[in-house]
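Here the complex is missing one protein chain, while the rest keep their positions.
Then we have chain A:
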């Protein structure tokens, strides 16, 4: 039971640990299979039964083993392709756990098997002595039969064991809750309870307590998440609903860990290999991010401040999150095009666009915040981008300012639910209002972006929409809205090798079926910030293109439309009680008839 105590007190298992544990379990399973396969006597078969059920009990009570069965292998392979380093880490961890698991196993093995094994062996030897060519066949047959019987028994056990499984009481009773109300919360207790609840939710039919509903478990879990991680209840529920319970847990835990520091090589000034060499000479420990990018480097540790080396000042690289590469890669800027970045500050993506165009063509970098254009201009100059125009407009002013772009990148302002690891304040500061206002702005921005693109562009006609949020309201819902409002655009494949498909339906809402071409990124699957990328192609000019509306007119129009569509006013219908009475009577009769009762009696 020493192990149980250890598990309870341990730090929250990271994703790797989850996986390691799963591997461990697989390992165990294999070994136990081996033992079953061995020809053994009946007397022995009794003993593993005890052992098994004991183990099962343990499983229920403490181990989160079953949790990450989402599609771990797929995820891990994707992760590996993202961050080669994680492979090493995992291996290391696996090693550790393997040793531990191995020992564990041997311990329990010895306890259980010592005696019977010896006696078994003796018998076997006796029999073997008498073995000769004549009775060989008979003997092997006998062995086979024994095997068969045993296999049957093992199966029986499994079935019985499942039925007998005790249903653990996980939820606290009302009295218990009352008791602990005033007291400071026991964090380790909460954590254990969260894991247990998740286990129950994963296999609700079998594990749920009698008379408790799924909602009770979920509400308790969300409450616990709020207590343990410090989210507001609203946000916790919103994020929880995006995932399966176990995946949600992984997500919340990933938000507690900082993402690795990554830099992007400025291909206008240097090459990645040269840069890596110089930085290594300065005592920086680094590695390429992964196969999917040729310009990214991941920093493990550094003896010098990575944001103040001579190479940094000379503009050979820029500190940029790996997720920020993705929208630009989806945009695929071509040389000599005219491109607009609608929300550009602090310039990581703008300079990447400029570098991909090799300083040809023209990049408009817009940002609505004047103070933030300062860092934008600084980065543009430091990295030596000569083809940029920096302007300070409300992005909804486009295309009134200038339209006809070949490509547009809209990295929309968002609630930041994907970057909680970076900015903890999101956990409590976001309210329901934010998730109405921000998408409202995003929708207008996206329509402006679509209207500003030249549909007849020889090379482009592309719009990329991205956010660093994972909320459906800010992503799929906005894209769906744009597809409805502008039938002259279509979603196209992002061309990104990693990422999960966008939701085509979410909690009763159904979106355009093409939305599966968009890509979602989560901190717990790819070890990048939470992110969303959608890529549109404009196929025909729309009548809206000639619209000369500025930001204010657009805002007013959008508000009008909202009122018409969404909000139900008090006066939307008159109630007539007399009329209603008739209808109610009618339906009552109908329902009674349905039940087989004569309503006229």
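One rule holds in what follows: a residue touches a chain if its C-beta (ideal position, glycine included) is under 8 Å from a C-beta of that chain, and two chains touch if they have at least 3 such contacts; residues count from 1.
FYI, contacts and distances are computed from a predicted model.
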>> As a check of understanding, state which of "DNA primase", "Polynucleotide 5'-hydroxyl-kinase NOL9", "V-type proton ATPase proteolipid subunit" or "60S ribosome subunit biogenesis protein NIP7" is the UniProt name of the chain not shown.
In response: "60S ribosome subunit biogenesis protein NIP7"
>> Using the document's definition of touch, tell me which of A:212, A:374, A:440 or A:589 contacts the absent chain.
In response: A:374
> Where the complex has a chain not shown, which of A:154, A:190, A:257 or A:314 is the residue touching it?
Replying inline: A:314
> Which is it among A:218, A:232, A:302 or A:387 that touches the chain not included here?
Replying inline: A:387
>> For the chain left out of this view, which of A:154, A:257, A:299 or A:402 touches it?
In response: A:402
> Since one chain has been left out of the picture, which residues of chain A touch it in the full complex?
Replying inline: 278, 308, 310-311, 313-316, 338, 362, 364, 370, 373-378, 380-382, 384, 386-393, 401-402
